[in-house]
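Encoded as structure tokens, here's the structure I'll be asking about.
Of the protein chains in this complex, one is absent; all others appear in place.
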Amino acid sequence: MNTIYKIVKSEKLNIDTFLLTVESEKIAKKSRPGQIVHIKCGNGTEAYLRRPISICSVDREKGTFDLAIQIRGKGTKILSCLKAGDDIDVMGPLGQGFSLYPRHKKIIAVGGGIGIFPLLQLLKDHPAQNKKAILGFRTRSLIILENEFRQSCNELLIATDDGSYGEKGFVTELLKKEVEKELPDMVFICGPTVMMKAGVELLKKHNIPCEVSMEQRMGCGIGACLVCVCKIKKDDDWNYTQICKSGPVFSGDEVIFD
Amino acid sequence: MNTIYKIVKSEKLNIDTFLLTVESEKIAKKSRPGQIVHIKCGNGTEAYLRRPISICSVDREKGTFDLAIQIRGKGTKILSCLKAGDDIDVMGPLGQGFSLYPRHKKIIAVGGGIGIFPLLQLLKDHPAQNKKAILGFRTRSLIILENEFRQSCNELLIATDDGSYGEKGFVTELLKKEVEKELPDMVFICGPTVMMKAGVELLKKHNIPCEVSMEQRMGCGIGACLVCVCKIKKDDDWNYTQICKSGPVFSGDEVIFD
Amino acid sequence: MNNINLEINIAGIKLKNPVIAASGCFGFGREYSRYFDLNRLGGIAVKGLTKLARKGNPPPRIAETPSGILNSVGLQNPGVKTFIEKEIPFLRSYGIAIIANASGNTIEDYEYMVEILSSADVDGIELNLSCPNVKEGCMSFGSTSNGVFEVVSRVKKKAGKPLIVKLTPNVTDITEIARAAETAGADSVSLINTLLGMAIDAKTKRPILGNVTGGLSGPAVKPIALRMVYQVSKAVKIPIIGMGGISNGTDAVEFLLAGASAVMLGTAGFVNPMAWVETIEGLEKYMIENNVKSVTELIGGLIA
Partner (left out) sequence: MNNINLEINIAGIKLKNPVIAASGCFGFGREYSRYFDLNRLGGIAVKGLTKLARKGNPPPRIAETPSGILNSVGLQNPGVKTFIEKEIPFLRSYGIAIIANASGNTIEDYEYMVEILSSADVDGIELNLSCPNVKEGCMSFGSTSNGVFEVVSRVKKKAGKPLIVKLTPNVTDITEIARAAETAGADSVSLINTLLGMAIDAKTKRPILGNVTGGLSGPAVKPIALRMVYQVSKAVKIPIIGMGGISNGTDAVEFLLAGASAVMLGTAGFVNPMAWVETIEGLEKYMIENNVKSVTELIGGLIA
């Protein structure tokens, strides 16, 4: 199975985040919003394991897909040095994406930090008429992909922790206000665990369904090694379930956040 | 202590050997023929240890030195990918070089395989009037640095294992013929252990002094870890002596070849 | 292919080539079956099984370390009965050896496992006396020769299939443990399981793994594994399955030369899902280039 593709473009988005455009008919065509890829960083053992990255957006015509990547450590650093024309070793698309139901007419996508990335293609692909996005950033200078998001939804709200742009505060506070204004049919939340947990609890009160995208350190990326688990309810009990295979997207009410 | 230098040029010499020109006033000025450098291959742990490489030649005016490197494994492969402008991490010059005595009027330098490299600067620097070089290669297509050697000595003899160029046979056979024609004052031998051993034995019979350049896997490269040893005679006994510090050049009669 | 013979028989388990997927790194084969034809493999050691289903340890369960990984899965599995019902039929659709990896908290658990697996359609049973990620049983039996002797001699009486005993490297003298397994009736030993290790995040001042410690595997451990295979091959007569950091054909050859009759690969597959297949191809290439007709010629062929 071939996993080697060509990089079309690498572009800096902000101080520590870059956008990588990769050529792959297969991944562009097959992937659903919310799915991930699993990437080898460099040829050697320097960053030994692959890194899981969400597909940020796809161009199905051109047969390319975009990854928005934040430099955190060794592996993402290696990826940030790649240039157009370089090879990249990508397994994917992997896992289960978001649910795109036509019955959901009004949706809200809520993202914080690196959690905003998978929401872009979700907003592009979702059949709803009314699509709202609430994105959180630490501060104004870190805001990225603003235009792309604006073009993919009906309304874009931005929150910054320090109030340097948009609303000051957490995205969950904005979500609360929006929900209290008008109930959406479905909400998608992606970001730090505390944020997703707060969002899920809020929506539960209003009986609104939601989906979250979970994060965990990964090994194989395809469900075989059982390292990337989170607690998922099963009957009266729960199981540790593979995020790479059964996720990263789960229904908000099936996840147990510890 | 700074060990980072700039690469000026990388040039392919034959199918698996390349010449790397590195800018370093210090190494160009301080090094003596036969000394080595200890090189980090890449930034990571892929090739974890440094690699010892002989200084092939120096340009004291320009402040550069040349390394001729054969691709053998991971480390030399990484080095072969470096280009002009890249950084390289080099410790050196290290160890003891060849003895350049004015009283040696007629010298012969004998090299085989990667053993020919340190002989180039030796021939350039040696004060003798009569300098002969005998170099051995497997076959014609692998012959490298022929012009450089020709310009650095009075006579250049080449032997190939298959007779495709020059004399057919081993360099030690050519050495035997030359020595039997006219006794040199000093001989320098560098190559596989069997070759150096045969050379030393031959010269002993004729009572001609010689120096050899020993090879061994290295750690620190500066004499501290005691891993790169060979047997060196000491009084009636012998010691395991660090090649990186007391060598790589030793007097032929002090080495015990097992 | 060029008349070379990769077949090997490990204590009655026939393998068409000596490359086996290591337990815990390959699930029950379903996932990787989408990446390559499982028929290419010599065999599969399935995820570690226990009497009842186990939830396993809290995440994070993996940490990256220099040229290796730590894992602390803790034997999450659906229980041996579910395996027999749901997974064996799938695996049997391929022409490869099925090795059931079995763990327990007590000797009685191990007896139960061997008994039930002996009447199931598997080719061999790998007794896991070496998992470092569970509190009871397992490595605590596997770290003393008495423990190993007792478990193995007890279960041997129930065993209707070839019995492979999987050894832990976390011991002072692995040859002593291997001999105890052999004396007690093991048909083969496999080694090494993971080395107990730990990773810390200096920023948060916390262990990276939810379980604090985990088992080290991958290329980092290869020198230790190779040494242990070599030592054990001098100490016992039963065949050895070698593993620990194998990533390619050359690595596999090294283990065979050290005395292994077959090899397992686990961690390498996380990085390269084709690692198992490429290892087989690399081994073939080595044999052709070095004029080795049968893989059996390589076993213990080290010149030392």
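Think of it as A, B and C in the order they're written, each chain with its own count starting at 1.
Note that a residue touches a chain if its C-beta (ideal position, glycine included) is under 8 Å from a C-beta of that chain, and two chains touch if they have at least 3 such contacts.
What you are looking at is a predicted structure, and each value in this text was computed from that prediction instead of being measured.
Colleague: For the chain that does not appear here, which of the shown chains does it touch in the whole complex?
Modeller: The chain that is not shown touches these displayed chains: B, C.
Colleague: Who touches the missing chain here, C:29, C:124, C:207 or C:273?
Modeller: Within the whole complex, the residue contacting the unshown chain is C:207.
Colleague: Of C:15, C:226, C:240 or C:262, which sits in contact with the chain we cannot see?
Modeller: Of the listed residues, the one touching the omitted chain is C:226.
Colleague: Could you tell which one of C:17, C:50 or C:67 touches the chain left off the display?
Modeller: Looking across C:17, C:50 or C:67, the contact with the absent chain belongs to C:67.
Colleague: Which listed residue, B:81, B:194 or B:225, touches the chain dropped from view?
Modeller: That would be B:225, which touches the missing chain.
Colleague: Hey, which chain B residues sit against the chain that's not shown?
Modeller: Residue positions of chain B that touch the missing chain: 1, 3, 40, 45, 47-50, 91, 216-230, 239-240, 245, 258.
Colleague: Take the complete complex as the reference. Which residues in chain C touch the chain that isn't displayed?
Modeller: 63, 65-68, 70, 143-144, 170-173, 195-200, 202, 204-207, 212-213, 216, 218-224, 226-227, 230, 245, 250, 253-254, 257-258, 286, 301-304
In this text, only the chains that are shown with their structure count from here on.
Colleague: Starting from the mean Cα coordinates of chain A and chain C, work out the distance between those two points in Å.
Modeller: 36
Colleague: I'd like the Å distance between the centres of chain B and chain C, where a centre is the mean of that chain's Cα atoms.
Modeller: That gives a centre separation of 47 Å.
Colleague: So the centre of each chain is just the mean of its C-alpha atoms; given that, what is the distance between chain A and chain B in Å?
Modeller: Centres of chain A and chain B (C-alpha means) sit 56 Å apart.
Colleague: Among the residues of chain B, which ones contact at least 2 other chains?
Modeller: Within chain B, residues 45 contact more than one other chain.
Colleague: Note the residues in chain C that touch 2 or more other chains, in rising order.
Modeller: Residues 66-67 of chain C each touch two or more of the other chains.
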